[in-house]
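Heads up, one of the protein chains got dropped from this complex, but the rest are sitting where they should.
For chain A:
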Amino acid sequence: MTPPSERPLTAMIDPAAGPPDCTAYEHNGGWQATRKALSSLAPAEIIDMVTRSKLRGRGGAGFGTGQKWSFVPKEPATDRRKYLIANADEMEPGTFKDRWLLEGNPLQLIEGMILAAYGVQARHGIVFLRGEYDLARTRLHRAIGEARQQGWLGENILGSGFSFDIHVHSSAGRYICGEETALLTALEGRRATPRSKPPFPQTGGLWGAPSVVNNVETLCNLPHIIANGPEWFAGLGLGEDGGTKIYGVSGRVAKPGAWELPIGTPLRQIIEEHAGGMRAGYRLRALLPGGASTAFLDADAIDVAMDYGSVEKAGSRLGTGMAIILDDRTCPIGMIRNLEHFFAQESCGWCTPCRDGLPWVERLLDAIEDGTGQEEDMDQLGRHARMLGAPGRTFCAHAPGAMAPLASGLKLFAADFAAHIQQGRCPQREGARP
């Protein structure tokens, strides 16, 4: 038997050839995990294997996947409705990994969902797909149809007595729908506002039933954990986390893109080797390591290992693992202004600090960037960063996420803020607003 791939998530992805069909998927090792699970593993064993694999959620928050499932009530699915939901909303600016997985190998996600559903004994699966992902929708529908036809989905899968099917919900574009409780509200056909916890989704989720929400990349790891064992998976990581991670880089690098690498790969290796370093004429100034809602890291931090603990120690978050590069010819104030425009626009408006605070931040940044900012504006920005940045003051993590680039930017780019205010203009026109 060939040894399992060191890049399991993307081994079968070939953009030129398109996604594998059921036969090709099986030929390359697909469905092994489902056969194994349904014939010889108890649901509790699945949860235990995933816990031992050290897999942490790839949607941004990084919660231990096995641990999260362990909160789901244990009665079998026939007793009560339970839901397993794939979070394919992916609207965090700078993040484009789930799209790659969905378009490249939808059967891998389907198999991951079957395994997760078997682990928590859910009968109903839903892919919450962002509305703009047209190609992903087409391919996912085709893959689900094929899997159903071949008996991998539906009643009594492989004669095991376990039944599970998947429905695709196409959303209509709203960042907050990616927040797991807002996602449930959206599925219930309401304005997608987050819910207070408890109850946690695992006990009181969609229509009040136990529900598990997992990111696409998280779920895609499961077939490999079950087929090759948790120890193998844990061993793929370079540090304390298990598995590989899809890392990406965008901005002025030579070759922007995404790559599957061992989790814990140093940022320098990702940027210099895989992304080809900076474009000629540009220098790395700072970066957001894991998408728009993470804190800036200075160029000095480039040797940080990209795992949850190390990035946190460096003062930011691994987030989605998709780095956005700030180069030396782009105005950092303009970049922060762009980020806060996004967060202000995408606030769901449920709680006042976020609904009113974020547009205020945006206006202050507008003024500073346009050269009409005042010294006092800096105090206001600092106060917002402190008040909105602390968790627990708002219903969900949208506002703290929005404040991460601002709070870190206020420190890192203090001189740029001061120059804008003193000179009454952006000293660095290129890359800024024309």
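Rule of thumb we're sticking to: contacts are C-beta pairs under 8 Å (C-beta built on N, C-alpha and C of every residue); 3 or more make two chains touch, one makes a residue touch a chain; residues count from 1.
In this section, contacts and distances are computed from a predicted model.
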{"item": "Chain not present in the shown complex, as UniProt names it (candidates \"Glutamate synthase [NADPH] small chain\", \"Gluconate 2-dehydrogenase subunit 3\", \"Iron-sulfur cluster assembly scaffold protein\" or \"NADH-quinone oxidoreductase subunit NuoE\")", "value": "\"NADH-quinone oxidoreductase subunit NuoE\""}
{"item": "Among A:A33, A:L115 or A:M335, residue touching the chain not depicted", "value": "A:M335"}
{"item": "Option touching the unshown chain, where A:P4, A:G257 or A:G309 are the choices", "value": "A:G257"}
{"item": "Contact with the hidden chain (one of A:H27, A:K74 or A:R191)", "value": "A:R191"}
{"item": "For chain A, residues in touch with the removed chain", "value": "81, 90-96, 98-99, 130-135, 167, 169-175, 186-192, 207, 248-252, 256-258, 288, 292, 322, 324-327, 330, 334-335, 338-339, 341-342, 345-346, 431, 433-434"}
